[in-house]
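All protein chains of the complex are present and in place, except for one that has been dropped.
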């Protein structure tokens, strides 16, 4: 078996902390050696809590440390381009949270850097590693539903993020539906050729100021003529609701359910089970599994199943959907070039 | 196609009225020509409401009317023996509500009368006609679960009947679990060889006076070695709960669910659907289908799938379970003789 | 209680026959006195089978018969305008299958005729009477999910109809999604203000010849800013799949499920229940209940909950969706005028 991968985590917000925690405990073959966060005492506290030997307020200390094999980039999206390029230049293996970068042209830059320095890059589309989504993929590959021809997705947050977040989020298509754009490609197994999009503000009037909406619908077409519709919503008063369907020529797969605890309470008011309240409860395992996949790939010299290319393509779809929403017109995509 | 079957209904309590209503409207090949009930104006009102030409307070008017082909006996159980014998003597075809009679020795009398006068008799075990139970039987016969080896049943009422009813009910094993005894024979496809039984009063202390319980459990064995456990309960505060499972050597069938309307409401409190509140909502279709089966059998000269013999066997099992409950001992059954 | 309503059925295709059967047996307060169909011996056979005294090949015999109170129009859509006008002129109460007419301008004509002759008209949007949809409406009115802000519908047929049908169907938006347009208005409780639409041929290449698609998506907006997305599909290899969701400010309602028999089979291959195979199994009760509603309204002098106006509005939405699909542009609706 290969050596342990020495890792540093950059950015200790909620996701960065989870990645650090997973690397410190659950992930086999990894050793968390340093954590960085410029704000307050986040790095120091994390290091203490997780038993990590080093911490710093300066990401460069990790990016330039010759003792570190791989970096996990969980800093704000606007910094991804710089972080990834520096990491590549220093020969670090890279795990970067989604989206890969804020803009498509930045994605080209980081792809070039990654190629030039011959490092590995995995993008944090954790749904591919969720046991339900990966089982769906397995069933599709097994031919259980014939050829996939339609994908339908519902992603609903239990409420809107604060204005501060919405302001810098890039809009619902980039911030939220991007997960389903990636999953659509993953499950249909083809590239997207066009995007149409609609959206409205149903509950959160404050979003108007930022040109954003709390309810979005994207219609995608694929190379073979397959299609997809993807709903993104900030309006699920009842909980966190992530579901998908893949319709094939011989059957269909439904992914996900609302059930949280495996307990049902029967009273005069009816039969009730609780609903997954938020994304940690829904995707906790997926975050662990994606990080294990990253480490396993590094140790085995294999390519992750979701790379910087997938990061860029999802970004292009999100940009096309955003444009389609703003112009009211269908926007064509030229993703074929990416794969070349 | 044969002539229409001219029917008379005896006893217009809830079930009798339903049978009358079904015969007056939904059942093909039947004509309801008379209804009888000794109490108040039940017969007159029913005749008016359903557009029936005749009504009477005297069952004998129907039992002796040469113009009537078939009678539906929905009078109190204690009168069944007399009603069935008179009906048979007058050459009437007979549908009788469960239980066939109150005592096993009475069952022998009516079986003799039915045989002697060569009439048809169907007993009102409507569950055999419920779409879920009959689909389960079909799947078993299709071999989908291999050989059936165990039956498990839950029958829970949403509350206890009044003391007046309990007093004359014959006890929970005879009044309630008898449905599952019949279904057990139907689904396992074999005769019962022994019964053990347990029971306790969990909520309704008034039952102690009548030697009855509100929670009962029967354990049955079958000829081939198969077994069953059957729960009967008056304590389902949440609704009417009828479920069954047939375990086979290669799989299992689960029958029934709690869902009433095909609607689920999601709120912060969870995901809720309403529960079947009582037996009419659960078995309305079954009552219609069983009556259609009775009429179809008469017109086609065929034997119903559930006859006086099944009525007697279920009664014997109920008697054995009651004895087992009272003595704390396993009681053996000699049903083989019945079939001869 | 009022007199029985004497009814005649025009057109004895599948739906016309069902309506006739329901009127002949299940519907209280109605008497089926004549049935008409120009093709072969459909009318004669139906009359014999259902015990109807008269039959004819000529609809005019029914439309002009002074003895008939109400007509059920289940003839081809292209004949609706003529049939409804004649019926109104003859003072007949009218039940007409959906769509009300083929074109919006025809709808105006029939609305005028109905108004002029002061007759009642109910349109066959049976989903409003389906126990699941009407329970959903009840729960919304009860405030269980707050204010409805989004409607999501899936309607999938288990396969495409033959080319002959598609040719004259008016396209998937008019033929299929129109049910969901009506339900969307019913459940959201507002008028639609715009329609956008997308569609592709995923499996049935023959549809290209007719400018139709087998997969359609409509995005609607409503007066208050609410929105909806509605999928119509001919590609559900697995069965007949009708589902809906109403998202409200405080919760959500899911309508419908795929379960057919209330039986689940467990084997090494997993836990399996069968799926509703086609629309009769799904909506049989709804057809009976809508006809009962029509007859009840006539007897009580009340207005049906779904009239010629609803028929016209649904037609307008379907026309707008079709135009939106063809032009790739959002089409605004002016339905407010209709209500005036």
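The first chain written gets the first letter, and so on, giving A, B and C; residue counts start at 1 in each chain.
Rule of thumb we're sticking to: a contact is a pair of C-beta atoms (placed from the backbone, for glycine too) under 8 Å apart; a residue touches a chain by one contact, two chains touch by 3 or more.
Predicted, not measured: the structure shown is a model, and the values here were computed from it.
For the chain left out of this panel, the touching residue among A:253, A:306 or A:324 is A:253. Checked against the full complex, the one of C:99, C:124 or C:239 touching the unshown chain is C:239. Considering the whole complex, the residue from B:60, B:237, B:278 or B:300 that touches the absent chain is B:237. Of the candidate positions A:136, A:216, A:237 or A:297, contact with the hidden chain is made by A:136.
Of the residues in subunit B, those that touch the hidden partner chain are 146, 149-150, 152, 154, 156, 196, 198, 200-203, 215, 217, 219, 221, 225-227, 229, 231, 233, 235-238, 247-252, 328-330. Where subunit C meets the omitted chain, the residues involved are 237-239, 241, 258-259, 265-275. Where subunit A meets the omitted chain, the residues involved are 25-26, 28, 131-132, 135-136, 139, 144-145, 250-257, 261-268.
We take it that only the chains that are shown with their structure count from here on.
Placing every chain at the mean of its C-alpha atoms, the farthest one from subunit A is found to be B. If each chain is reduced to the centroid of its CA atoms, subunit A and subunit C end up 42 Å from each other. Centroids of subunit A and subunit B (each the mean of its C-alpha atoms) stand 57 Å apart. Of all residues in subunit A, those touching 2 or more other chains are 237-238, listed in ascending order.
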